[in-house]
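Starting off with a structure, shown below.
What you see is the complex with one protein chain gone and the rest in place.
Chain nomenclature is as follows: A and B, assigned in order of appearance, with residue numbering initiated at 1 for each chain independently.
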Amino acid sequence: MRGAASRLGPTLAALYLVTAGAGVVRGASAAPRSSCETCHAGLADVAPELVVKLDVWDLDVHAAKGLGCVGCHGGNPDPAVAGDAEAAMSKAAGFVGKPERSRQAEWCGRCHSDPEFMRRFQPRARIDQVTEYRSSVHGKRNQQGDATVATCVDCHSVHGLLPVSNPNSPVYALNVPRTCARCHADAVKMAPYGIATDQYAKYTASVHGIALLKRQDTAAPACNDCHGNHGAVPPGVNSVTNVCGTCHAREAELFRGSKKAAAFDQLGLPECMSCHGSHEVPRPSIVMLAAVPETPCDICHSPGDPPGFADERASLLAASQAAGATDPQARFDWLVDRAKQRHHSAEFDELFLKFRVGKIGETSSRCADCHAPGDAGYTVAAGFSKDQQELTRLAAHARRKLLSAERAGMEVGEASFQLGAVVDAEISLEVLVHSFDHSDPGQFAQTYRRGAEGGRAVLEQAEGALRELSRRRAGLAVAVALILLVTVGLGLWIREIERSPHPT
Amino acid sequence: MSEARPASRRTFLGWLLGTSVGGLLVSAAYPVLRYISPPRIPEAATRQVKAGTRDELRQSGWKIFRFGSDPGILVEAAPGDVRAFSATCTHLSCTVQYRPGEHRLWCACHNGWYDLDGTNVAGPPPRPLTRYKVHVDDASGDILVEKEA
Partner (left out) sequence: MGTRTGSDGRRTTLRGWLDDRLGVSVLQEAARKKTVPIHRSMVWYYLGGMTLFFFMVQVCTGILLMLYYRPSADEAFESVQFLMTQVPFGWLIRSIHSWSANLMIAAAFLHLFSVFFLRAYRKPRELTWLSGTLLLFLALAFGFSGYLLPWNKLAYFATKVGTDIPGTLPFIGGWALRFLRGGDRVTGGTLSRFYGWHVAILPAITVALLALHLLLVQRLGMSVPVAEERQRRAAGIADPSHGGRQMRFLPNFLLRDLIGWALALGVLAALAAFFPWELGEKADPFAPAFANIRPEWYFMFMFQTLKYVPGGAALGIEYEAYAIMAFMGGALLLLLVPFLDRSAARGGEARVFTVVGVIVVAYIAVLTAIGYRSWWPILVVPVLVAAIALLGVFATPREQKGGAR
């Protein structure tokens, strides 16, 4: 080290002159660059690994708070010693250089674990990151001397470290999955640990990944929201409900209160994940439940609704046969695609989401995977499925009627508002499924009944509006008939008076 | 040709014309008369709506009401302190409800919480709920809710 420094000495002195002249030193009004900055900015040809790019460094949160290079590395920042490596990096001036990877957490912790120090800058900041990190898989392996596992700078970057709230920070909510994936999606890096590398791919296709990455909803969970920020470990089997329950509180509450909770624990099943999967969490659909209808059409349509539906359904079934989708599951999924083509609009996309129309092939697992027809669990699931479809058909039917009334110029605002409550009841049923209780009067049964009553009331209003519409048209027909009669009468009258002029 | 035939034809035509013109006038006057008679609701709920009555609130402490085509929520934060907010959660548009135990507004869909100022205090909601002005008519107990301009 010493030898190298003395060898570099004359070069650095020359460099200092060059870089200072080239304007690396900030404008005359600003304070001059520290000795560290002046030299390390110009090391590209001599020691590329020691280069600090000043434009990046200037954005660093530590630089912004005035902590400077010496805040972490020590040494003498006096611009006057810029050409003199010995003086600038003298141990006497507190120069500590760069930490070993295995001690990096503690290196950062010198400040970040010090409540009094941190309070000066961020009174609300946590100071337990190092403790958490050391409890994580990363932290433990790092301590054992594994030089490849992630430590602070691998996620937060260095010499250009941005606050978490900055959208360019690698640990900003939207960037976290990409940052973790840098290692965890890399088969070469993961090979020594024998863990999967498909989490990122699965996550991006999951309901959470879509919400976070496509819709930019920063409230949606990224990796750290389930695995912890610094204490990253896979959640234990029994804590899954607590993890998911952070956001899905009602589902978690219902599940914990159900008979399933104890049974799952006994069987060692990972609670929520047993049915919903983990990284891949797909959007749940009604087909997860037992007793799937023959076609997805039946989720929203009943035989005569709308007229001509039965024929179209039959011809689609024949077409699925022709397309080679013969087994029930393939046929169902083939028809889901057809349904999405047939009803292609933003409005229907939203309806399909709300009514939980989905493919069997895209569910993580289904009740029928474990339960056989006839057993108690299957019966409950079939009961849920039947009621949910019933309510969906009712809501869809009412909505169709409302739309046709609306398009014909009828006001159905009140009924549309009430339909909102029916759809809310439907969404509630999806939540109440997690009680695994279909008994009457259980919560599910009560909600179903409330929804169905509301749905029928809306349907009645919609039909009333359509009746009113046909009354209007009947009224119009009368008026038009009268008008025609007047026209004919006038025509005849003209002929009459012009045939034999009447003395006036 | 007899003289009577054209005369009776003319009478018939006159009758036909008179009746049909009369019918037409009636069918034109009817909608107009219905139109000018006062409608069931005197005016459109644009910025103000009757959200409920004090008696309704006394029972459960809160109520969902319709404001245009959107739901609103009425909460009695303390006796005599009635507040109104938009009931549409700012996260994914579910309808929020009041949880008396926590003394807060709660969205069941993703466990979002708002305090009784409408501020989002926990869970995923990104923004506070819109707050409305409340007028309580002491005589009738009617609660009127008004959007800020």
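By definition in this document, a residue touches a chain if its C-beta (ideal position, glycine included) is under 8 Å from a C-beta of that chain, and two chains touch if they have at least 3 such contacts.
Source: prediction; values computed, not measured.
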Residue in contact with the excluded chain [from A:55, A:116, A:311 or A:498]: A:498
Touching the absent chain when the full complex is considered, from B:14, B:31 or B:126: B:31
For chain A, the residues touching the chain missing from this view: 408-411, 413, 472-473, 476, 479-480, 483-484, 486-487, 490-491, 493-494, 497-501, 504
Absent-chain interface as seen on chain B, which is shown: 24, 28, 31-32, 34-37, 39-41, 43-47, 149
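Everything that follows uses one rule, which is that only the chains that are shown with their structure count from here on.
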Approximate Å spacing (C-alpha centroids) for the pair chain A, chain B: 35
Complex interface listing, chain A residues touching chain B: 217-220, 246-250, 413-414, 416-417, 420-421, 424, 427-428, 431, 475, 478-479, 482-483, 485-486, 489-490, 492-493, 496, 500, 502
Partner chain A, residues of chain B touching it in the complex: 6, 9-10, 13-14, 16-17, 20-21, 23-24, 27-28, 66, 68-69, 71, 91, 94-95, 108-111, 123-126
